[in-house]
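Removed: one protein chain of the complex. Kept in place: all other protein chains.
Chains here go by letter, A, B and C, matching the order in which they are written, and residues are numbered from 1 within each.
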Amino acid sequence: MSLLFDAALCLLLVAGALGVVTARGARRAVLAFIGYGLLLGLAWVRLDGLDVALTEIAIGSGISGVVLLRAVRAVPEAPRPGTRPLAALLSVGVAAALSVMVLALPEPAPTRAHDVAAALPATDLGNPVTGVLLVFRALDTLLEKVVLLLALVGVWALSRDPSWSGRPAPLSSEPASAPSAFLARVLAPVGLLVGLYLLWVGADAPGGAFQSGAVLAAMGLLLLMGGQIRPPRTSSPRLRLLLLAGPLGFLAVGFSGWATAGVFLGYPPGWEKPVIIAVEVAITISIAVTLCLIVLGPPSAEEGT
Amino acid sequence: MSALVNAFTLLCVAAGIAFYAAGTLGLVRLSDTLSRIHALTKADNLGLALIVLGLLPQAASLLDGAKMVAVWLLAQLASGAVAQVMAEAVMAEAVMAEAVEVGVASAPGDGPT
Amino acid sequence: MSALLVLAVTVPLLGLAPLFLLRPGAGARIAVAVLGVGCAITGAIAVQVARTGQALHYFVGGFPPPLGVALRADGFSAAMLCMSAMVLLLTGLFAIAGGGGKAPRMPAAFFTLLLALSSALNLAFLAQDLFTLYVALELLTFAAVPLVCLEGKAGQLSAALTYLLFALFGSVLYLLGVVLVYGLFGTLDLALLARRLAQAPPSGTFIAALALMSAGLMAKAALFPLHLWLPPAHSGAPPAASAVLSAVVIKAPLFLLVRLWSDLAPLPLAQAGAPVLAAFGALAILFCGVVALAQDRLKLLIAYSTAAQIGYLCLMFPLAAAADGQWSALAWTGGTLHLVSHAFSKAAMFLAAGLIAEAMGHDRLSGLAGAGRVAPVSVAAFGIGGLSLMGLPPSGGFIAKVMLLTSAIHQDAWWIALVILAGGLLAGAYVLRVVVIALQRPEPAEAGRVPPARECGARAGIALALAFAAVLLGFLPLAPFAFLSIGRPLSWTGLLP
Partner (left out) sequence: MTGVTLFGLAGAILAGCGVYGLLSAGGGLGRILGFNVLGGGVFLIFGAVARRGAAAGFHADPVPQALVITGIVVAFCATALALALLVRLREVEAGPAPDDGKRETER
């Protein structure tokens, strides 16, 4: 029964992917892609990757979808050339070769689960994925925060010269329509609560900084669309502190590890969980603000307006 | 007792799926955007309500049941408001198209659809 | 456990805070100071490696692989670290001396990206984990792409977009390889993987994974068939950005290519794959060399020259993988020395070209006559940097090419020897073409058109310093091999000389 469900899901996924790459018109392709992302999230649920499923749906489908839809409005649709037989042949070859490799993966499968299970109790965390992200492979996570920040700098660097330190264009028309303002006022507090819950629960159950940051960013976007808040000035020191809180806060904890645990990115013995949650709070704030600003795009209003 | 509950669940969920199918059919077959939104929101809201109702007796705990009801409420709120926003956009575009036709306004480069 | 390795990666990131929070001018000065500290850190790493004669390592968070991530510096890494830190510091000084250009975002955005580059490069040279290396490569891409389009012109934007798409395609291929490796072995640590691979002949899936990772790295390094993005991106960027992009950014994927084929692949596999890589390299040298000769824009010429010079490293693979005692060792030293000397000479040439273009008002070769009078120091820096490209003594490039050539001849790899010679001739032709034009007397009719702009002495001095660094490498005794082989697996090079 569940195999049947999995098979149907896989077929839908492939159909969705084909829809994205063969859609006529960019808008259709983007809509198909959002659907594809949601299906991918379901696949991750079936693969027992709830943390990944949440991330995929929130970031891979949700926020990516918003960015894509905004881009479709600004970019004229390029006509898709007809089917390319050579490209199709090559793609079938790639799929076939990868399938063979997937089927040839060794049995029993190698795994790090035992190592994680052995090391996790010392961190006092219940969610192994959070353990890997924030303790065992914290360096990757720390640098990935920098990647996020750099993407924002890259987007900001695309502004016109006079607007370099101005505000991004607002998301809402002036004034915002009544339904979107209503939605923002009612849904945003609920979403805030959900985001904070995801962050809090992430230490022991699926959830965590990324998922929470994405939900909070979505609420920020909702408030912007509903005209409840204005896009901030990119030169605002407070905004910049929020952006730096995650990467530099994480880095500071990493350095303090030398004093408290004798090693970079080590956590003080006995205080692992509170410190980890503090780091998660800092990076969640930065993720939320950065994601929001990436969606808003380069600053466009001139200084002083 | 449990057989009765299961039958209730099956019935409700099946009915919910039928509503979803009808809504999707409307999305595919209806021609203008406003009727599509109408079909989709109406049918999907009812479909989700029936599925949640059907699954409520199966919930392992009161909290799980409350979560499902919360999901339903949030979906109601979001789909209702989003339908309004989309309908407004459609109307605005229609007004704009009319204006362009009589030569009052120039067409925007990138109007919403 | 050496904390220096962690500092090399993290200290540049600390410089981001002043750039975000202070006025751009002050932030930029602090950023250059941070780059200076980075130079000191990498220097200390090199000294420690040389003194102990052993690789340094660090387990981040105190978790050794396979659970955690290891950083490791051997002689090869240390050489690359020092090279990139010096080039970044000197380009940073160059940018400060130039006042940051016209665009208001130039000082702030430029130095943010430069610091991120520093961190990303150091991580790429140090990380031992295939996925951490992926993060390093992404960090590098996200820092490098905006550098291309800082001035926001249409040509730069389209070059940046092409660069980004190529780089992303490379990332996905690399990541696919990483996924397959994890599926096979359940670990991503280079040393552990090498140990596992030594136990049994590699499976087809592993060979495919290695090929995928190599193809991804080739796309990021702009190796021959995947080089199309490089010339527009590197020639369109502002001079300081071009210099770092051409000199150091593409060196990280090349370095990793060497790591994969020397540290990871078992010897028989490396020997089988090396000729393929060398063939790409040979095509790059010949094809891009000829195209460079046909360019009319100075910066495009230098960019095509970069695409050509990358090929020399690839010629090293079959020579070094042959396990032919000292001749392989010689090729290995030559290839590495070439990476380092090319970085210095190319940075010098791009900075000099920027100054020449600034003084003359354009960079069309046909109108550069008289540049030697307007910007004598810059033209000198260009010419001296060019020595290394041509492989003329005295220069690091000369020593490197002689080493490769000697190794090729002793191993009877005649085609490689011929490619090295032909590449030298091509480089000689395109560098001399520029120098000869620049030293010509401006034609009387054009004399009035040569603008009176003066070259900036401080910036020209920096370009000259980089060119001299490339030359000085030529005076190194044959000691580098001993340093470069510290901490390397001996399987590749067979016996040490």
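The definition used in the following text is that a residue touches a chain if its C-beta (ideal position, glycine included) is under 8 Å from a C-beta of that chain, and two chains touch if they have at least 3 such contacts.
None of the values given here were measured: they were computed from a predicted structure.
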Missing chain: touched chains present in the view: A, C
From C:Leu176, C:Leu226 or C:Leu286, residue that would touch the chain that is not displayed: C:Leu176
Residues in chain A touching the chain absent from view: 2-3, 6-7, 10, 13-14, 17-18, 20-21, 26, 29-30, 33, 36-37, 40, 43-44, 46-49, 51-52, 55-56, 59-60, 63-64, 67-68, 70-72, 74-81, 83-84, 87-88, 90-96, 98-99, 101-103, 105, 109-114, 116-118, 128-129, 131-133, 136-137, 140-141, 144, 147-148, 150-151, 154-155, 158, 160-163, 210, 294-295, 297-298, 300-302
Chain not shown, touching residues in chain C: 67, 102-103, 131, 134-135, 138, 141-142, 145-146, 149, 151-154, 157-158, 160-161, 164-165, 168-169, 171-172, 175-176, 179, 182-183, 186
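Note that in this section only the chains that are shown with their structure count from here on.
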Centroid spacing, where centroids are CA-atom means, of chain A and chain C in whole angstrom: 32
Centre-to-centre distance between chain B and chain A (centres being mean Cα positions), rounded to whole Å: 26
Distance from chain C to chain B - Cα centre to Cα centre, in angstrom: 55
Contact footprint of chain A on chain C as seen in their complex: 1, 3, 6, 9-10, 13-14, 16-17, 20-21, 58-63, 66-69, 103-105, 109, 112-113, 116, 119, 123, 131-132, 135-136, 138-139, 142-143, 145-146, 149-150, 152, 157, 176, 180, 182-187, 203-205, 208
Complex contact set, residues of chain B against chain A: 74, 77-78, 81-82, 84-85, 88, 110, 112-113
Chain A residues touching chain C - in the complex, by the definition given at the top: 97-98, 101, 104-106, 109-112, 115-116, 119, 135-140, 143-144, 146-147, 149-151, 153-154, 156-161, 164-165, 237, 240-241, 243-244, 247-248, 251, 254-255, 257-258, 261-266
